[in-house]
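With one protein chain removed, the remaining protein chains of the complex are shown where they sit.
By letter and in written order, the chains are A and B; residue numbering begins at 1 in each of them.
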Amino acid sequence: MLNQQIISNFSVLSEKVREVKPLVHNITNYVTVNDVANVLLAMGASPIMADAKEEAADIASIASALVLNIGTLNARTVESMILAGKAANEKNIPVIFDPVGAGASAYRNEVTGQILKEVKISILRGNLSEISFIAGLKSNTKGVDASEADSLNDAESIAKNVAKKYNCAVAITGKIDVLSDSCRVFKIANGHAALANVTGTGCMSTAIIGAYASVTNDMLLAAVSGVSTMGIAGEIAYEKAKNLGTGNFHIALIDAISNLNSSMILERAKIQ
Amino acid sequence: MLNQQIISNFSVLSEKVREVKPLVHNITNYVTVNDVANVLLAMGASPIMADAKEEAADIASIASALVLNIGTLNARTVESMILAGKAANEKNIPVIFDPVGAGASAYRNEVTGQILKEVKISILRGNLSEISFIAGLKSNTKGVDASEADSLNDAESIAKNVAKKYNCAVAITGKIDVLSDSCRVFKIANGHAALANVTGTGCMSTAIIGAYASVTNDMLLAAVSGVSTMGIAGEIAYEKAKNLGTGNFHIALIDAISNLNSSMILERAKIQ
Partner (left out) sequence: MLNQQIISNFSVLSEKVREVKPLVHNITNYVTVNDVANVLLAMGASPIMADAKEEAADIASIASALVLNIGTLNARTVESMILAGKAANEKNIPVIFDPVGAGASAYRNEVTGQILKEVKISILRGNLSEISFIAGLKSNTKGVDASEADSLNDAESIAKNVAKKYNCAVAITGKIDVLSDSCRVFKIANGHAALANVTGTGCMSTAIIGAYASVTNDMLLAAVSGVSTMGIAGEIAYEKAKNLGTGNFHIALIDAISNLNSSMILERAKIQ
């Protein structure tokens, strides 16, 4: 049964982002950064990308949310992530962390641990492989895409445990998305398989979560809203572009986010 | 009243770029770099991106214009910008500078000052916040997007003063764009609000200015032509894509630049 309360809160939040136009600071990868900036603009937020250690803390301090994404991490940007994260923590600015490819290399694993240790994370978003790695389970990460062995079986308990361990909201995205802040659990049935055919839909989701986290104190609501936004946009984009190909699906996805409004959310969100 | 002379010169310049296919060297940010390369190709120029200090000067020396953009600056690329800028100066190759986010962090402010001190800039393009910072005025830069407090009020005197101070052409882009080389002043009424919904339209304008600067000695004409090109393309793109969303608007913008010709310029340019 759908949870009408959280869906209603999500729809209100979407309007608030367009009203407030929050500044969202991203230290992210160079593969999907253009799409990340464009989806933030499409939902009414204001993106800033700044990854020099000389300014990472300054920029984080004037932003309303900080998004860290290790898709193409290196020693220079990891240092900036830590500096920005600590600055955000000092000012109680929410930090959203996307541990792209955690489990795929010793370096990613080490950096993931370092960020979780040195920065207080508000929201963690990843696929089941990545969050399983963080949970201390054997992960079967194959590159940066979700591995085929991913399943819903243990997602709920993993989300709850990781949320408890790091005192944050956790979003495990997959066919059914599972989100928890250790107390509450939500499952989202929005989305379309075609989202996996475009790079960066995970990164975009994480940034969208960041925009929502800018305008609420409820981090799980922000995470649920962000994941469902990408899911709904994926459904709409598929309806528009299914006969065209993945290039047009990609463009239709940005279109859908730019056109999303509260009534569409109330109509389409499938959040339990 | 429209200035038919500059509009005519701009239309001639647009044809010249397609004929000459100038090589434009960009040291720019990783957020919008793909669009920058694609708009340069769309207008008939040849883009090259090269930011290693080992080759920055060599590449600048074989280019017809150098575009510096500090959108995602770091110590490594700033060093390359200075090296490339000095090499361009030695060969009288025009240098176009986009001080993205000047005023937003101490580091951006410092680097902006350093570039203006060590490199002779031919054309400076920014929004009112950024150029106000350079003018020594209190800027209200909020991230890298133009702040809402931007207004036309002082733009003309700021453009003239900065142009005089740095002996260059200055383009302040906004609802009405104001450009000056300290003697002449032009105002451009092309453009559409939708341009602010796609990341990089400022970066693209700056690169387009670079292509025009490759084929004329009149730096203010190059700046006016570049800013008006983006404005006209924005109007055309909005006509094509207004019912679709910001994803398709983005694509229609590149289309419009690729289709722009001298007769469309004569018909649409609103330059006073």
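For this structure, a couple of remarks:
We take it that a contact is a pair of C-beta atoms (placed from the backbone, for glycine too) under 8 Å apart; a residue touches a chain by one contact, two chains touch by 3 or more.
If you're wondering where the values come from, they're calculated on a predicted model, not measured in any experiment.
If you put the hidden chain back, the residue from B:20, B:48, B:176 or B:189 that touches it is B:48. Here one chain is not drawn; of B:59, B:73, B:115 or B:224, the residue touching it is B:59.
Contact residues of subunit B toward the unshown chain are 23, 30, 33-34, 37-38, 41-42, 46-52, 54-55, 58-59, 62-63, 76, 250-259. Contact between subunit A and the unshown chain involves residues 29-32, 34-35, 71-75, 101, 104-108, 142-145, 196-200, 244-248, 250-251.
Note that only the chains that are shown with their structure count from here on.
For this pair, subunit A with subunit B, the centres built from the Cα atoms lie 33 Å apart.
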